[in-house]
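In this view, the complex is presented without one of its protein chains, the others remaining in place.
Up next is subunit A:
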Amino acid sequence: MGSSLGGWPSYNPQNFSQVVPADPSAQPLNVIPATYIATHRTDPPPGQVITTDPKNILLRHFYQKSEEKLRPKRAAPDNLTPQNNGKQPRGPVADGGGQASGRS
């Protein structure tokens, strides 16, 4: 059993170091933090109001197919692009992993 327990991740050893367990017979805490009031501007930066592509999914498929038919030779580079794109994120993928392990 001991092998699984313990070795808990620690991000800041200070955290919870001085916590005194509450008296089990005491009433639960009813702390209410101050209410946040946004009197500042809350609109997003320009261009960051996200909308949805209004095109119907079916129509989008039709357009995509017809484009492929019209430009059959371009299909190959098209297919490649995602792979190229796919390779680029590798960095971030590795980063993500590194980040994760770095946290522990």
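Just so it is clear, a residue touches a chain if its C-beta (ideal position, glycine included) is under 8 Å from a C-beta of that chain, and two chains touch if they have at least 3 such contacts; residues count from 1.
As a convention for this text, contacts and distances are computed from a predicted model.
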| item | value |
| --- | --- |
| "Protein ECERIFERUM 26-like", "DNA damage-binding protein 1", "Protein YIPF" or "NADH dehydrogenase 1 alpha subcomplex assembly factor 8" - which is the UniProt name of the missing chain | "DNA damage-binding protein 1" |
| Sites on subunit A contacted by the missing partner chain, in the whole complex | 1-2, 4-6, 8-19, 21-22, 24, 27-45, 47-55, 57, 60-61, 64, 78, 81-82, 85-87, 89-90, 92-93, 96-97, 100-101, 103-104 |
